[in-house]
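Coming up: subunit A.
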Amino acid sequence: MQDLIWLLPTFPMLGFLSLVLTGGSLPRKIVAVIGAGSVGLSFLSAVLISAQFLASGEDYFVKELWVWMAIGEFTPGFNFYLDGLSLVMMLIITGVGFLIHLYSTGFMVDDPAYSRFFAYMNLFVAAMLMLVLGDNLVLLYLGWEGVGLCSYLLIGFWYENPDNGYAARKAFVVTRVGDTAMAIGLFLLFTQLGTLNIQDMLQAAQQQWAMGSPLAIAAALLLLGGAVGKSAQLPLQTWLPDAMAGPTPISALIHAATMVTAGVYLVARTHVLFELAPRVQMLVAFVGLATLLMAGFTAMTQRDIKRILAYSTISQIGYMFLALGAGAWSAAVFHLMTHAFFKALLFLAAGTVILSLHHEHDIFKMGGKRKQLPIAFWSFIIGSAALAALPFTSGFYSKDEILLAALAVEGPGMLLWIGGVIGAFFTGIYSFRLVFVVFFGDSQGHHEAKEEAHWSMAAPLMLLMVLALLGGWIQVPLDAVFSSGAGHEEAHVSLLVHAVMIAAPFLGIGVSYLFFMSKVFDLDKLMANPLANSLHRFWFSGWGMDALYQRIFVNPFLYLARINRSDLIDSFYALLVSITRSAHLMLARTQTGYLGWYALSMAAGLVLIISLGVML
Partner candidate 1 sequence: MQSIPIEHGLILAGILFALGLVGVLTRRNIVFVLMSLEVMLNASGLAFVVASARWGHADGQVMFLMILTLAAAEVAVGLGLIIQMYRKFKTVDIDVLSEMKG
Partner candidate 2 sequence: MTWEVGSYLNIGVILGLVIFIAAMLIWVERRLLGLWQERLGPNRVGWFGLLQVAADMIKIFTKEDWIPPFADRMSFVLAPAIIMVVILTSFAVIPFAPGVGVVDSNIGILFVLAMASLGAYSVMLGGLSSDNKYALLGALRAAAQMVSYEVFMGISLLGVVALSGSFNLREIVIAQSDGWYIFPQFIGFVIFLIAGIAESHRLPFDIPEAEQEICSGYHTEYSGMKFGMFFVGEYLGLVLIASLLTVLFFGGWLGPAFLPPIFWFAIKAFGFIAFFILLRAAIPRPRYDQLMTYGWLFLLPLSLLNLLVTGAIILVTQ
């Protein structure tokens, strides 16, 4: 069964091909069967392969398929590498992916481009599997760019609206910045270490590079660039909120559960490099911390239900980076998994709400949906509880591990811990703000809520609810992968620490309750305060990052483009053009259209050439 690991990306790829080649001519039922079924089959094989892999007790398993290309010493193989890390990722991608596909068969049922949607989705799953299963960085990069492409296609899925196209382009361009850094990183690794096979490369790095050597720092930094771009961390986080323009299942699958965590996966996969560059690793931690705090502030102020979830995603991935920076690799991956569960749950539930309100996104136009949408309501309750890391939900276990690991970091450990706890407090506020505003209170607006959804949408929600609640009990088999990892010794921390960590989200929920449920504090009065108001606006705009980038990058570029429009070099080419033109006009007069004339010219030319040949 392990040998059949190539089946995993093959199933969705076949689904993609069959959907693309039939060009939308298949009936919806068959599209749904192909689209969801291919990922389902993939999940089934993933489960079987995992069972066999875990039973075998091996640390890793390599399936060599073929040599992709061979250029001198550069011979990346098309090989799949299975260990604990890729196993977890593979199960998340196919499992959560399958549930989201199933959900989409109901969610997208009225969309005219049903077949195209599933084609892109299947392509995405195939590419993502390639990313996590590839045994070398080139294959990983193929999957990396593949998911980027799918992300672009799916954000701009409703391309009739130019804004969506703009959001898609933005996502593409911003992540490209990170991807470029990553590509340079790959070049550096290859030239320095002579291989791109991940395991060989890591071994070589350990042997050749000293701790904190400049090369290791450069390589880690460049890879971090790629990770930051893909995972929407500071300073490349601006694309993710806009990416919510795509259909909601896309946001659930790509922009919450799987693709955006690819950065976490990359760092975890190449953790040896980061251990060789402790400063960069510290940078990772601080990037995560800054991102989680920033996104937390912003999430509190948003009005769009999907944007709130998007910022919370950024914030949660911030936690993962924090864990990575703290050297708690398995905690990061663990949080990645639980986050995939509860964030997918939240997005899908949000999708149900949005669909029932005819694509209304503004939470303040919702309200009182508790009775009308019970499944969505309970999904939100459980999802938000897990998001806020309330005890005994899945998020609690993973976030707990992260914060403890952060505390154990030598040096700025306390700082990291405090930041993380503050982030948890914010998480409580914004997650339950969403619940209180949407599901309690008065029904706002004129929207008539639709009936609860079809089983294909309800069943994934149920399953994800179970996973979001109980996912914390899953043991991730990561010990073999991160055996070298630091920060693994059991930290003995005081009860106070635990109490603070448990209390923080509850505190946040309480604040949220006072503001949005019981209205003890009046929000309008607070907004009347100019300082609070301007702060709110600042946070609402995502700390003004978009405007900043517009000033720093976009405007200067446009300015340069404008002044370049009529420069000296252009006039040189214009001269060339005019010379060509006049020559053309001259030659055009010889084009009389008379065959005899052409033949005569040819004959005359022949005579001339032969004369030259004879004379010389």
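The criterion applied here is as follows: a contact is a pair of C-beta atoms (placed from the backbone, for glycine too) under 8 Å apart; a residue touches a chain by one contact, two chains touch by 3 or more; residues count from 1.
Inclusion criterion for the candidates: all candidates are chains of the complex that A comes from, given by their letters.
Everything quoted here is computed from the prediction, not taken from an experiment.
The candidate from 1 or 2 that touches subunit A somewhere in this complex is 1. Across the complex, subunit A meets candidate 1 through its residues 588-589, 591-596, 599-600, 603.
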